[in-house]
Each structure stands twice: as C-alpha cells, then as structure tokens.
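A protein chain is absent from this complex, but the other protein chains hold their places.
Chain naming follows the written order as A and B, and within any one chain the residues start at number 1.
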Amino acid sequence: MDRFAAFKWQALFMDWRIFLEGLGRTASTAGLALLLSLALGVLFGMLATSPYRSGRSVNRLYVSLIQNTPLVTQIFFLFYALPHLKIMIPTSVVGVLGLGFYHGAYMSEVVRAGIQAIHRGQLEAALSQGFTYVQAMRYVILPQAAEVVLPPMTNQAVALIKNSSILAMISGGDLMFQADSWSASTGYYGPAYLTVWLIYFALCFPLTQLAKRWENKAARSRSGEVKVA
Amino acid sequence: MIEELAALAQWHNLRFLWQGLAVTLQISVLTIISSFVLGTILGIMRYSGHWLLGRLAAVYVEGFRASPLILLILLFRFTTPLKPVNSGTLAMSLFTAAIVAEVVRGGLNSVDKGQWEAARSQGFSWVQILRYVVLPQALRKMIPPLVGQFITVVKDTSYVWVTGVEELTGKGVIILGQYGSAVQFFAIFGTIGLVYYLLCWGLQRFGLFQERRMSWLTM
Partner (left out) sequence: MKRILGFMLSMAVLMSVLAGCGGAQSKSGDSGSEGSKALPAQVQKIKDRGVLKVGVKVDVPKFGYKDAAKNTHEGMEIDLAKRLAKEIFGDENKIELVGVNAKTRGPALDNGEIDLVIATFTITEERKKSWNFSDPYFVDNVGFLVKEDSGIKSWKDLNGKKIGVAQSASTKKALTEQAAKDGISVEFQEFATYPEIKAALDAGRVDAFSVDQSILWGYKDDKNEFLPEKFAPQEYGIASKKDNTELAQFVNDLLDSMEKSGDLDKLFEKWGLK
C-alpha cells in the first residue's frame, strides 16, 4: 500500500487548488460541448427525418464520418493538423468543438429515433393544417419526442463528461490532465487517480440514475397505454 | 508536394502503421469477446434480482460506468504488473463489460414478463426460460446497441496510446514526429482515419447482417 502512503495524500491536499482548477476546466468544457452537441443533434436529427433528400444525405455524411473514426484522431486532427492550414484553434476550443461534434452525431441519432417514434400521421395532419415542416416539428413532434429522447440524451451527456478527459492528451488543463501532470511530476499517482475517479463518479452517477428514472417512467406510461388499448 | 508524399509512402512507414493496426485489432477483438462474456453474466445477474448477485453486479456496473476510460487505462497500467498492451486490454474489457451488462439487462427487460409465467406453467425451469424463451427475443433487440458499443471499442483502442502502447493512432503520432510538413500531416491523418472508418463500417455491416439473419428467432 506504499502507493497510498500518508505523505502522498498530504501532498495531494496541499495542492488541492490544481485539482479544483482542473475540475473547473472539465465543467466548462463539458458544459459548452453539451450545448453544442444538443444544437447539432436537433439540427441533424431534423435533417435526417426531413422530406428533402439533400438534407438526409448531409446528415448521413456527418454521422458516418464522425461515428466511424475515433475521438482521439479527431481531436489530434484539430490540434496538430489544422494549424498547418493556418487555422489555430485554442486548445480549450478544440475540446469544445471536438467533443461537441463527436457527441452531436450521437445526439442526432437519438433525436431521429425520437421523431420517428411519433406517429407519422401526426406530421401529415400538422402539415395539412397549414403548418410548415419546421413549425410542425417545433410545436407538434419535438415536444412529444422529448420524453423518448431524454434518457438516451442523458446517457450521452455522461459519455461526454467522461470523454472530456481526452483533453489530458493535448495538454488541455482539465481534471484528468491535472491529475496526470501532478502525479507525473511527484510520482504520487495512487491518491491522484483515486481522487479523480471519485470526482468523476460524483459527476456521472447522479446523471445515470436520473436517466434510469426517466426510462422507467417512460416504460410505465407505455405499458399503461397498452392496457388501456 | 509529390516528393514529400513519396518520402512518407515508404515501405518501412507502411509496415510501421500495419504493426499498429495489428495491435489495434488485437486489443479490439480480445476486448469485444471478454466484455461480451462478462457483460452478459453481469447483465443476467442484475436482471435476476437476486439480493446478492444483483447488488454485486449493480456496484460493478455503476462503478465502472462512471469513470473515464483514460483513467482506467492509466490506473491499470500503473497498478498491475501486466504489459501495457495487456493492462490496456483488461481496462477496456472491464469498462465495456459494464456497458454490455446494461444493454443485456435492457434487452431482457424488454421481453414481456407475462412470458415467464406462461413458460413456468408449462414446466420450464429458470434457466430453460432464459435460454429458450427470453434470450432469443432479447438478443435481437440487443444487437444494434451492442454493435454500436463494439464499434466504440474499436475507436476507443486509441486511448491506450496514453500509456505508450503503439497502436494505430500511436504509430501515426510517432510518424508525425518524424515528418513536419502540412501535406505529410494531412496524409497521415487521412490514412489513419480511413483505416478506422473501414474497420467500423465493416463492423456495422456485419451487425446489420446478423440482425437480419436473426429475424427468424422472433418469428
């Protein structure tokens, strides 16, 4: 248990500010990336179900390109390759863009599934009432789809928080990076990794529980419908 | 530009990348197999509702699901005497098993509970019901999320580079360190991206094929 010797814990508590700073960066990066991924998810989810072929193709291209290559490669591309085209995105923005676009592709699949879960007849009914496609989405389909998409979206948010640790690979200053850097310079990796694991757990566990509760609720209301019918 | 690309497209560089691909494939295949086995067991444990087994599985799943993969890879690298590639595979397997367990549980839960009573009244045992009634129906529902997760496994092998394991991404970065021009950077990223794309796309096709092939199960 030398790895967790008392003096190593003491050193960790002396440097608590470093870890707090990392947590701040993780929270801001994950928060902004989540907003971006939601926006992209709704946009591309609507494109996927749109009546226009070009919209559907754009969506397919985006989703397949993003989902079939690793996040690490995408982030490295933004970080190492783009500057050669004189596009120098600051490291913190690389994190937000990389994570936002990556999880946006998954979000769009969630939104698509949500929209498709709503009966097709409702869209047609809304369109026949003079709604435009966007209006029909906004006032009729999306509000109903929300219940279906909330649990998987929350799970995506959890995945995004965990994946934000990728910033550690590009000197991004997030929680994982600080733990890594601190333990690398002191050699006291035992307490550092354990502490960081606890922090990630505290961030992710409540969200997964929330998702589960919504899931159960949705399942109950669905089985309720069946009984009525 | 042609010269720069020619400098890159040498036999030893291609062989170097190929070695990385072999490592990526090795980690992927081992992780997929072991996480499928362990995840199925954990998923059934949780589904069973057994007071001890159910809880053990729950603790396992929630503990692993809430931690970033990079953290697990580093932790296993530093606390086990395994070779880096093996500790990375172990970390990925245990992490993925937690997610597979949730997929399995979700699949099992999607089968109407009424079938249990029906099958039990026919004299089936617990294992028989699971094996012949519930699992076949659940399996088909599980295939799309499982394939999605296994594609993620292939992509996430790139995280193992943090511990210095030279898989495909790592080999690419090492080559990046030896060449400095813009064209070469884009060529290297393009090559690596394409290889991952083909791997994942192939896996996706395979998943669709399996899903269709299994449609008889629910008939």
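To be clear about the criterion, a residue touches a chain if its C-beta (ideal position, glycine included) is under 8 Å from a C-beta of that chain, and two chains touch if they have at least 3 such contacts.
In this text the structure is predicted, and so the values were computed from the model without any measurement.
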Key: Partner chains on view for the chain not depicted   = A, B
Key: Residue, one of B:L8, B:V23 or B:L38, that touches the chain absent here   = B:L38
Task = Could you tell me which of A:F19, A:F44 or A:F79 touches the chain that is not displayed?
result = A:F79
Ask   = Per the definition of touch given earlier, which of B:S67, B:T163 or B:Q204 contacts the omitted chain?
value = B:T163
Query = Hey, which of B:Q26, B:S48, B:S110 or B:Q210 is the one touching the hidden chain?
reply = B:S48
Task = Spell out, residue by residue, where the missing chain touches chain B.
result = 12, 16, 34, 37-38, 41-42, 44-45, 48, 50, 53, 77-84, 86, 90, 94, 125-127, 162-164, 173-174, 176-178, 180, 185
Request  = Considering the whole complex rather than only what is displayed, give the residues of chain A touching the chain that is not shown.
outcome  = 2-3, 7, 79-81, 83-84, 88, 91, 169, 171, 177, 180-181, 184-189
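In this section, only the chains that are shown with their structure count from here on.
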Ask   = Between chain A and chain B, what's the gap in Å when you average each chain's C-alpha atoms?
value = 19
Chain B to chain A touching residues, read off their complex = 62-63, 65-71, 74-75, 78-79, 109, 151, 155-159, 161-162, 169, 172-173, 176, 181-182, 185-186, 189, 192-193, 196-197, 200-201, 204
Request  = Flag every residue of chain A that touches chain B in the complex, lowest number first.
outcome  = 3, 64-65, 67-73, 76-77, 80-81, 84-85, 158, 162-166, 168-169, 176, 180, 189-190, 193, 196-197, 200-201, 203-205, 208, 219
